[in-house]
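Just dropping this structure here.
Removed from the display is one protein chain of the complex; every other protein chain stays in position.
Take a look at subunit A:
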Amino acid sequence: MTIKGKAYIMGAYEHPTRLAKDKSVAQLHAECALGALADAGLSKEDVDGYFCAGDAPGLGPLAMADYMNLKLRHLDSTDMGGCSYIAHVAHAAQAIAMGKCRVALITLAGRPRSEGHSGAVPRMRGADAPDTQWEFPLGVATINAYAMCAARHMYQYGTTSEQLAWVKVAASHHAQHNPHAMLRDVVTVEDVVKSPLIATPLHRLDCCVVSDGGGALVVVAPEIAKSLKRPRVKVLGAGESMKGQMGGEVDLTYSAGVRSGPAAFAEAGVKPADIKYASIYDSFTITVVIQIEDLGFCEKGQGGRFVADGNLISGVGKLPFNTDGGGLCNNHPANRGGITKVIEAVRQLRGEAHPAVQVKNCDLALAHGTGGLLGSRHGAATLIMERE
């Protein structure tokens, strides 16, 4: 059994807002759903499968499905943090392949910017979670959990702050062309390493933006895809996994991408060198370096050298990444960047990215994400897509 060729992404929509003080979270979800269905040329009545994660208000998928008055025969609220929506595409493809639904809608939305949430403040992730009593009192926040990974990667492999900075520099080169991006100024390595230290060794410009907004995707069965007018983006392969502290055998230098990546490549029947464009979750610059290694774009420990000197810049480097400006410059709605990773990959495969960043002959793309905290426990999801 495989999902290869069993489903197509036919609708993709990124909400243009980055500050939504005048909207509710449910409204943002529904506006995203409307946008993605319109993009596909489908209506709400066509939807028979719905996917969302922890950003959706209410109990699992129930409240949002009821708000939108969907008539469903398949529901899935798998939550592994920011990469959930990448996994949702795979789960939708599985459900479609099994005949459980034919038109799957995936939504994400949130307004952390309006609500004043920041990755520098410790967040309680469930008072009854078994790790909470051992970790929450320590002040573990999003940024210092990732920063410990960066510190260890530097110690073990000689990765430098300047190399990490190149990830942000590349994202900013792309964001200058995106009118919706929160940060459109091109920055230099020096700008990044001279920005204030937030949690050593990460600086302010090593961090993604905090933005309101959201996105949605529509994944459909092959016969429906063929009836629609939009370019067809075929699901080729996917993988998912998680990694934690392994009972105390902690290793912060790699992610669960070491499992989700190879699984996706094996199912798709392609290799890293075949990928023309990659959306790589960029919560922080270090996230990109570790994931690129784990996906096999370079050897473990060589990620810092790989991303340096513009190697991630479209039209310049070997691996064009996050051509929308990514989470680092464009958008990180609900503090969860997975859906925007798929959306920009779809734009690239359709040839609808901004002309200044559009990858030529982009027929094979990857979207990969990390959810939760790379430094304690996280999920990973990888998706490989092809233009048909």
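Just so it is clear, contacts are C-beta pairs under 8 Å (C-beta built on N, C-alpha and C of every residue); 3 or more make two chains touch, one makes a residue touch a chain; residues count from 1.
Just so it is clear, contacts and distances are computed from a predicted model.
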Have a look at "DNA-binding protein", "Sarcosine oxidase subunit beta", "Nitrite/sulfite reductase" or "ABC-type xenobiotic transporter" and point out the UniProt protein name belonging to the hidden chain. "DNA-binding protein"
Tell me which of A:E14, A:D55 or A:E135 is the one touching the absent chain. A:E135
For the full complex, which residue in A:A38, A:L197, A:A266 or A:V316 touches the chain that was left out? A:L197
In the whole complex, what residues of subunit A lie against the chain that is missing from view? 120, 127-128, 130-141, 143-145, 147-152, 155, 196-202, 245-250, 252, 376
